[in-house]
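A single protein chain has been omitted from the complex, and every remaining protein chain is retained in its original position.
So, chain A:
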């Protein structure tokens, strides 16, 4: 970039300008050139938007919990390839209760935006949701306290106990019908569980508890063995959608729940 200050502005100058690599004395010239060429200026606006999109899209990957193989101590036998599991699967990690989030060496990142206990969300919240799912999803005779045949009563009762207006979203589009719900308690106070079932008898549960703090509508994901959960916080409630389903199917259901609650 050793161009004369008043040399013609090149494509390279424009990119260097955008990337902050253009020498100070050249910037005025480039900016004047852009001001006089609206088409060019628009194109570089798009490049800038593109760079922002790149950061917004891929940036959050840095916060992902790492698979065990990428967390120290690293098996190292210099010069000899270590024997190691490839294609690491969370289910193979072995621990009885292993929330993927907890495995993160990065330290507490998943609580970003969640004020933990106070906010009524985060890792403890999803752990409660998963635990409740495990207990009741297998229940044959008493899966729920109040059945779907009394849905109005169920929703009114749970709304009253949670102190927030609640809804039981329709999930028939995804093949799941409401079975009913129950009131639960956890360390934060009252919580509600709604249970849904598909034609094959597979069950998913929604776990809901009051949440203070700002909404955080980004879906977060947690896994415990073969049970997976998506959770978020919106309209004063923390929600978790939990099921023994593959991630893509469950995420589609979570989107449906979110959509139904915000329609």
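One rule holds for everything that comes next: contacts are C-beta pairs under 8 Å (C-beta built on N, C-alpha and C of every residue); 3 or more make two chains touch, one makes a residue touch a chain; residues count from 1.
Rule of thumb we're sticking to: contacts and distances are computed from a predicted model.
Undergrad: Given the choices "RNA polymerase sigma factor", "Ni/Fe-hydrogenase cytochrome b subunit", "Fe-S oxidoreductase" or "Urea carboxylase", state the protein name listed in UniProt for the chain not shown.
TA: Spelling it out: the chain absent from the display is recorded in UniProt as "RNA polymerase sigma factor".
Undergrad: With the full complex in mind, choose from A:12, A:135 or A:172 the residue touching the hidden chain.
TA: A:12
Undergrad: Determine which one of A:125, A:176, A:207 or A:221 touches the chain that has been left out.
TA: Checking the options A:125, A:176, A:207 or A:221, the one contacting the hidden chain is A:221.
Undergrad: Which parts of chain A are in contact with the chain that was left out?
TA: Contact residues on chain A toward the absent chain are 10-12, 15-16, 19, 21, 43, 46-47, 50-51, 53-64, 66-67, 69-74, 76, 78-79, 81-82, 84, 86-88, 105-106, 217-219, 221, 230, 248, 251, 258, 262.
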